[in-house]
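Some notes on the structure that comes next.
This view holds just a subset of the chains, kept in their places.
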Amino acid sequence: MALERTNGRDAGAERSPAAVGQQADAAGHRPGVVAAAVYQHGRRLRDIRIEEAGEWRNREGVVIWIGLHEPDQELLRQVQLEFDLNDLAIEDAGKAHQRPKLEIYGEAIFVVARTAHMTGEEIAFGETHLFVGRGYVVSVRHGPSTSYMAVRQRCEASPAALAHGEHYVLYSILDFIVDNYMPVVEAIHGEVEALEDRLLRDRLAKADIEHLYMLRRNLLRLRNAVVPLVDVCRRHEHLELPGMEVAMQPLFRDVTDHVRRVQEDIDALREVLAFTFEASLMIGQSEQTEISRKLASWAAILAVPTAIAGIYGMNFEQMPELRFRYGYFVVLAIIIALCVTLYRFFRRARWL
Amino acid sequence: MALERTNGRDAGAERSPAAVGQQADAAGHRPGVVAAAVYQHGRRLRDIRIEEAGEWRNREGVVIWIGLHEPDQELLRQVQLEFDLNDLAIEDAGKAHQRPKLEIYGEAIFVVARTAHMTGEEIAFGETHLFVGRGYVVSVRHGPSTSYMAVRQRCEASPAALAHGEHYVLYSILDFIVDNYMPVVEAIHGEVEALEDRLLRDRLAKADIEHLYMLRRNLLRLRNAVVPLVDVCRRHEHLELPGMEVAMQPLFRDVTDHVRRVQEDIDALREVLAFTFEASLMIGQSEQTEISRKLASWAAILAVPTAIAGIYGMNFEQMPELRFRYGYFVVLAIIIALCVTLYRFFRRARWL
Amino acid sequence: MALERTNGRDAGAERSPAAVGQQADAAGHRPGVVAAAVYQHGRRLRDIRIEEAGEWRNREGVVIWIGLHEPDQELLRQVQLEFDLNDLAIEDAGKAHQRPKLEIYGEAIFVVARTAHMTGEEIAFGETHLFVGRGYVVSVRHGPSTSYMAVRQRCEASPAALAHGEHYVLYSILDFIVDNYMPVVEAIHGEVEALEDRLLRDRLAKADIEHLYMLRRNLLRLRNAVVPLVDVCRRHEHLELPGMEVAMQPLFRDVTDHVRRVQEDIDALREVLAFTFEASLMIGQSEQTEISRKLASWAAILAVPTAIAGIYGMNFEQMPELRFRYGYFVVLAIIIALCVTLYRFFRRARWL
Amino acid sequence: MALERTNGRDAGAERSPAAVGQQADAAGHRPGVVAAAVYQHGRRLRDIRIEEAGEWRNREGVVIWIGLHEPDQELLRQVQLEFDLNDLAIEDAGKAHQRPKLEIYGEAIFVVARTAHMTGEEIAFGETHLFVGRGYVVSVRHGPSTSYMAVRQRCEASPAALAHGEHYVLYSILDFIVDNYMPVVEAIHGEVEALEDRLLRDRLAKADIEHLYMLRRNLLRLRNAVVPLVDVCRRHEHLELPGMEVAMQPLFRDVTDHVRRVQEDIDALREVLAFTFEASLMIGQSEQTEISRKLASWAAILAVPTAIAGIYGMNFEQMPELRFRYGYFVVLAIIIALCVTLYRFFRRARWL
């Protein structure tokens, strides 16, 4: 138990999780195995080695729960042997970048889900594959996903619920995955609101536009992770799966509901960002117009002294005004008067 | 009764409703309980305490109607005990921010609806959760939603209708919620029309663009509140729920129809605001072009005196024109003539 | 009969139709009642008062056809009494602004349709509610909709068809409503083409942009009136209604087809206006670029005399060129040569 | 036969096809009748007059194939009499501008299709109405559609196929109509590619924008012609029609497939034109920015001599530089040096 927790904590905290599995393991755990235990009537009996799984599997009221993290081919093959898993599913489980989906292979189901959580400012996307069949659950994590030790502890804390068997474990993991989307959506939500404030207060700087762009990309990616999960959960809810008890239905319905809520939030944020784009175009255009008006106004005002002074700077011999005693001052006064008049005119037309 | 009404009025009027539930209550009402009464054959028998609900529940022709406002966990647990409510639904009811939905748990249904009403210039969004089962209705309000005392009074005023039981109460509350959307949609409608007028008369100032943006956000939020309700009402209308009488069907169909009407209005307003955005872009662009044309025209006109005066301002010793007797006046005349010609030209080309 | 026709004509022609119903009526017609007659085997038997409707209603081969225009509550209540109409439908019929829909209440159906016709340059939107049951049709018009006297005359002219009963009357009215959409769509079509011509010949002035905006709004409103009618007609066509004869099916299919045709036209016009918006943006941008190029070209050409004249306008004592005999003429020639060269250059680059 | 072919060729080639039908006809053909013949077991028996159709109609293995072009009401009435056609369908067939559709009237079906072909640079849209029932096919062409003589000849060339009866004729005509869409789509395709080339090589001139606009309108119109035909063909394919043989199924499936292919091509072209619009906006904006940069750069460079020369053009008595021996040359050198430096600076910043 102590070791298992350590493993789990490591796997969740580190960014290079491959290192985790390669440690030798005094308790007989292999690299890639985060935890492997047998539960009977909801209570943990003992930790087992992968090789023992087959013998435990068909005993009455027993559930084997194995957690793997980026297992190598050999380990996967052994898991396959113990639980008679389907070739194609095992092949999929060996590599990341699957579509979220639920597939039924005879008595067993194979679930792929994409996980997401915040690591500082960044969203870390991971992938979890789940094999669920009579008497066993095997979870296979790829990439920087959170460890399921927290789920295991919570399940062990309520043996009555865990006694429902493998589908309860599946529910717990799916619920945990969906719950983990929430803080990600909230983080994006916060950033969208900050962007909105900046847009409406001032205007978007280039860094903001870049930020807006990255938010849209992240929401798209998150949406692609979440949307197929709606169907996965719905099929659980509608009891289309082998071995599902009616008693589990409300639980899966609850997960479906949470996924839908996440999806709705994502869609709303996507639409808000589209509004932001459009508002930014409008504000930018309005600003551009304002600058043009100011530029035109000042150009007109400053053209006055230039034009008049140019004329009296000509070198004609016969320019009577040049000899007027107060000619210079009159011209200066005219220039100033014209400039002030123009300034007032533009002011009144709201160009300045 | 007197107290109950006061509570109700308070809860509806105040912005910090948490304060309401914490008052001690001489009549034995707990904080968080807005009203709790027993009705038989459509007539109010008496007010009850939550603890008495269980005993009243299964009597012939009796409906218990309890109204809660932001109840604490303990109160919710007791309500759950009295009516055997589902764990997951109670967990949901304890916190706001649920998706509007209808869920069936055995003989009971659980409805989540989002409410909206105007408080001055602002839209106040709230949430109501409803537990409906044989012989009882429990409403749980979160956030600044309007109190349902008005609904209760209206129901009590028509005992024949109320005698239909818990589904009539549910209908009355849903109808009230949907009716309350209408003034919100109308307020937005008025603002959209004011914005349109401003756009077509002049152009959108930055404050208008901000306003347009906020209207779009509010409509999005309102839409997310209203759209899932269509499905909630439709399921009522199609009698998919336990304990629904055929006689109630037209009533629920009427609510469905109102929700659809609200949805249609929201969608039309959303589309109008998209048109407004596009028209604003076009007007802005057309304005920008006009300014550029004016700027270019005046720049050309004013370049004439500058260029000519510059030439006669050169200090060459041999510039015959400078010695012509009327040279200065001729040049002045040429400058004026050129400027007037240019001005007319631009005028005719509609650039000025 | 004479009076009835007058009433009908008035109601259709005037803009304030409320005035119509308030006239006293020598023939015993009430205000609000446009026409009320009994037909047997397709032939008009006699005009009746509303109070007589109930007794005529169940006779063999009889159809009562009542036309109301903005009736008051009392009149509606009496109609309800005579034909046992549903409370909710009567409540709806008392006020305008319903969604187009078809609802079945037991043996009776209730249809809401939005009407549209041109009054000069403007589109006038109205609303018609229809109650249809065994042996009767009641039409209730709200707002500036066209009178159905023309429909009544056409029906009376073909007794064989009218002998099919109330559903034939319903068909005739729906067909009339849908036919009336056509000129509205054609009027908008004409305006869209005029706008297109203006856009492609020149560019859109601000008044055109406003016009474009109003066309989009009107099309949206028309679309919201027409689209729900597709479903209303389709349900007729598919015989989902009480009392529908198979013989009527092709007639309703024909109406469905016309509604779909109107909808297709509206959608095409909406798309064309979206293209117009985009083409206008492109033309505006292209125009803006052209102006900028012209402005830049002329600024460059006019900068030449200004810069050179400025240099020879300096007052240095030692400026050898100033004393050259033909210095002035050479400089003038250089200025002109440079300007011509620049002009040609910009000309060739298609900037001028 | 000779005459028939001539008629057919004329009708296809001319732009004012109404002229065709009005010629007197030595062979007893009426104006409006392009061809009318009886086939037995796939072989042409003889040409008939419309009035004879009724007697031939019910003989074993006989198909009557009549081709009309813009028939007058009288002719249509006679055709209706001979084949017991439905009133509503005949009414529709008398006027153009129907929606493409397939309707079943008892044992007969009525098909409306819109045709399109290139006449030089222009797309000519026409309409064809088809009545198909046991033992007959009547085609009614409106507007500038291609004659079906080619179809008739091809059918007569393969009697074994034609022996399948009226549905084979229907198939042949639909196949011909759909095949005729292809060159239209290809013509538009060519124009879109030419536009693309122009856009990416240079930029869109105003004539190109107009062209782009017209292409979008034409594609919209073509799409509205083609899309409803998918459903028409699909219903044939799924044997939902009276008198369809299973053996015809693959043929109609083939037509469905071609219609879908045309639709896919149209949709792809529409999307490409939307991309073109967006790319044009981007290119236009980028060009505008470039011009602004050039304008700003040259304005800055030319401001240097203007400002410096202006200063040394002042008439102060005490300006020591003016008396320096090489003052003028130094200032000239400074001006040139500053201009070159600025030029290089803007060059390096990619503004020039």
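First chain written, first letter: the chains are A, B, C and D, and each begins at residue 1.
Assume a residue touches a chain if its C-beta (ideal position, glycine included) is under 8 Å from a C-beta of that chain, and two chains touch if they have at least 3 such contacts.
Since the model is a prediction, treat every value here as computed from it, not as a measurement.
**Student:** How many copies of this one chain make up the entire complex, given that 4 are placed?
**Tutor:** Total copies of the sequence across the whole complex: 5.
Note that only the chains that are shown with their structure count from here on.
**Student:** Tell me whether chain C and chain D, two copies of the same sequence, contact each other through the same residue numbers or different ones, using over half shared as the line for same.
**Tutor:** different
**Student:** Between chain A and chain B, what is the separation of their C-alpha centroids in Å?
**Tutor:** Roughly 27 Å, centre to centre.
**Student:** Averaging only over C-alpha atoms, locate the centres of chain A and chain C and give their separation in whole Å.
**Tutor:** Roughly 44 Å separates the two chain centres.
**Student:** Do you know which chain B residues sit against two or more other chains?
**Tutor:** Expected reply: 281, 285, 288, 292, 295, 299, 306, 310, 313-315, 319.
**Student:** Testing understanding: with touching defined as stated, what is the shape of the graph linking the protein chains, line, ring, star, complete or other?
**Tutor:** The chain contacts form an open line.
**Student:** Can you list every touching chain pair?
**Tutor:** In this structure, the chains touch in these pairs: A-B, B-C, C-D.
**Student:** Residue numbers of chain B touching chain A in their complex, please.
**Tutor:** Going by the criterion above, the answer is residues 86, 88, 98-99, 101, 103, 105, 203-206, 209-210, 212-213, 216-217, 220-221, 224, 277, 280-281, 284-285, 287-288, 291-292, 294-295, 298-299, 302, 305-306, 309-310, 312-315, 319, 321-328, 331-332, 335.
**Student:** Under the touch definition given earlier, write down the residues of chain B that touch chain C in their complex.
**Tutor:** My answer: residues 196, 200, 250-251, 253-254, 257, 260-261, 264, 268, 271-272, 275-276, 278-279, 281-283, 285-286, 288-289, 292-293, 295-296, 299-300, 303, 306-307, 310-311, 313-319.
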